[in-house]
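Encoded as structure tokens, here's the structure I'll be asking about.
The other protein chains are all here in position, but one chain of the complex has been omitted.
So, subunit A:
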Amino acid sequence: MANDIKISIRKLFKIFGPDPDVALEYVRRGMNKADLLEQQNHVLGLRDINVDMRDGEITVIMGLSGSGKSTLIRHLNRLIEPTAGEIRMDGEDVLSYSEEQLRKLRRERMSMVFQKFALLPHKTVLENAGMAKAIRGYTTSDFEADARKWLARVGLEGNENQYPHQLSGGMQQRVGIARALVSDAPIMLMDEAFSALDPLIRSDMQDLLLELQEELHKTIVFITHDLDEALKLADHLVILKDGEVVQQGDPQEILLNPGDPYIVDFISDINRARVLRVRSVMKPGTEAEDNYAGDISERDNLETVLERSGGDTELSFRVVRDGQQVGSLHMKDLTKALVPTAAATESRQRA
């Protein structure tokens, strides 16, 4: 968890309109999005964004449509230029980059996966996978082995010579991911990468991404509007609303202590047992008790534990990490954690 900060965003503002600098002054003085649109005819894209993204982690940026999440991710490789603020990558100020430096950044240090796949329709799957390398001037024979390896890794062995339109949506997005992996870039930007896929395939792709991340430890910035997806993937979760960060942090932490009624609303529909993990609700400590019903991993979700307990609320489990005890979990605590936040707040108010 103590990884270095790979990408750091500070005081980032983005305003769309003919004269963003003037509008920026109004925003800095506290004008809200609706007033800015009505009185100044400018659209507030992002307001005062401060996010740190750590090396080797998946940072998920979540928000509904219009919350500015796609705008934010496009600032990282400057597909969109900010109105004000600072973006640092490995400590370097990306905004001061010349065109040549920026191109080098996009070619070698970043790759991107798109919602609509954005593959080249006139190139084969193999050529698409090697696109990043081809742009850098390598020939097909240079990157072919690499591209084949990654295509096989994402489950597309044997499809190398097909064209994108011959593949299903899920397979096309696998090509998209392979393309990002072949580029060997340490940072992967994923813009609603799985949103266009149907739910079963989406879940498969999420598993694939987590599996790849286990071995590759890339810095992934993932955009989504789907809370379940966000909670499944995120090491660090940033929730955006109307261009502002509402809350950010460990997703389990956000789930247990939502800081805003908006988020309470948001998380009221999810299956808490599936999302919450043992480490977030356990009692830390190594003191041994005699009547443990068994060992569970700190990474297990509560649903697994419930299944093991068979619904018996009297049991307690030993929580282990790499074979060592790190805490304990009583089924009563587990049940408490499953009470929806809205209901919990109400009962607290009544007391």
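Just so we're on the same page, a contact is a pair of C-beta atoms (placed from the backbone, for glycine too) under 8 Å apart; a residue touches a chain by one contact, two chains touch by 3 or more; residues count from 1.
One rule holds in what follows: contacts and distances are computed from a predicted model.
UniProt records the chain missing from this view under the protein name "Glycine betaine/proline transport system permease protein", selected from "Glycine betaine/proline transport system permease protein", "Succinate dehydrogenase / fumarate reductase cytochrome b subunit", "Deoxyribose-phosphate aldolase" or "Acyl carrier protein". Between the chain not shown and the residues A:A118, A:A152 or A:L338, the one that touches is A:A118.
Across A:R103, A:H217 or A:R299, the single residue that touches the chain missing here is A:R103. Across the entire complex, the residue among A:P164, A:P258 or A:G327 in touch with the chain not shown is A:P164. Listed for subunit A, the residues touching the missing chain in the whole complex are 77, 79, 103-108, 110-112, 114-122, 131-132, 134-136, 163-165, 183, 189.
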